[in-house]
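With one protein chain removed, the remaining protein chains of the complex are shown where they sit.
Here is chain A:
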Amino acid sequence: MSTILSLNNISKRYGIVQALDGVSFDIPSGSVYGILGPNGSGKTTMLGIVTDVLKADAGSFTLMGQTPSAAQRRKIGTLLETPNFYHYLSAYKNLQIVANIKQTSEQDIPRVLELAGLTARQHSAFKTYSLGMKQRLAIAAAMLGDPEVLILDEPANGLDPVGIAEVRNLIRQLAQSGKTIIMASHLLDEVEKVCTHVAILRKGKLLGSGPVNAVLSRDNFIEIGGPDNQALSQLIKQHPAFVQVLPAQDGILQVTFRETIDPASLNSWCAQQGVWLNHLQMSRKSLETAFLELTNN
């Protein structure tokens, strides 16, 4: 699998703020790569450096295995921060400018406008658009020329729930067609549903990068409940594979084991100890929990 983007020791400082501190990682071709991190963690700064609107203080990067240049950027569809368009021009005319800069055919404009649901308003001036429509136009601009690589910085910004679902579906479809998508987001739900890989940033430092499950370890746990949860809590600690027990909502216990536990055997083990379970469910730690654990440490 070839590498689309390779960052090597990138650092960037704004006055006293170290926005990025020696960040290195590779983005493989065909992956949906989530760049995660709290606000101000350096996500947009990193993407700004990759798109040449910001200059790194140190370090280097390659795009598609080559020294970065405008020619490579023309092959990447990018939505960075806010949608930036000429306010006095219509959506169509703005996309004409983008198509000409990308040196791609203007004939693709109707397709991307349709994709973004803006066909009916394509001749209205950008300044008359709502926030959601502006974001849709930015997504349309990124899709222009059907690029193999997309950089999307908070793509769901300003969209209503329907719009968010549409963008998520669009990203899924694009990923299925083999495109590489680099997506910065703080909406973990969004990332959990579409990303294959993640890089986690906190205060400019890279906490980890790679396949989602390798970076954010999300051990399976089992939710159990019985007539007397206090007694059950004492009992479960005696299980040979027991690691920890935490109280969950509604008096349910959340139990983590050293190894994968078969629910049937656990049920049987409890029954043998004289406790009959009335709740038993396999669960997985949410990405949000795993992310918070990682970024708070």
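Note that in this section a contact is a pair of C-beta atoms (placed from the backbone, for glycine too) under 8 Å apart; a residue touches a chain by one contact, two chains touch by 3 or more; residues count from 1.
The rule is short, and it goes like this: contacts and distances are computed from a predicted model.
Peer 1: So one subunit is absent here. Using its UniProt record, which name fits best from "FAD-dependent oxidoreductase", "ABC-2 family transporter", "Acyl carrier protein" or "Phosphoribosylformylglycinamidine synthase subunit PurQ"?
Peer 2: "ABC-2 family transporter"
Peer 1: Hey, which of A:I4, A:V23 or A:L80 is the one touching the hidden chain?
Peer 2: Touches the omitted chain: A:L80.
Peer 1: Among A:V17, A:A58, A:I97 or A:A214, choose the residue that contacts the chain missing from this document, as touch is defined above.
Peer 2: Considering the complete complex, A:I97 is the one touching the chain left out.
Peer 1: Out of A:V53, A:L131 or A:L292, which is the one that touches the chain we can't see?
Peer 2: A:V53
Peer 1: Quick one: say which of A:I16, A:A70, A:A120 or A:A264 touches the chain that got left out.
Peer 2: Only one listed residue reaches the unshown chain, and that is A:A70.
Peer 1: Kindly note down the residues of chain A that lie in touch with the hidden chain.
Peer 2: 48, 51-55, 69-71, 73-74, 78, 80, 82, 84-89, 93, 96-98, 100-103, 141
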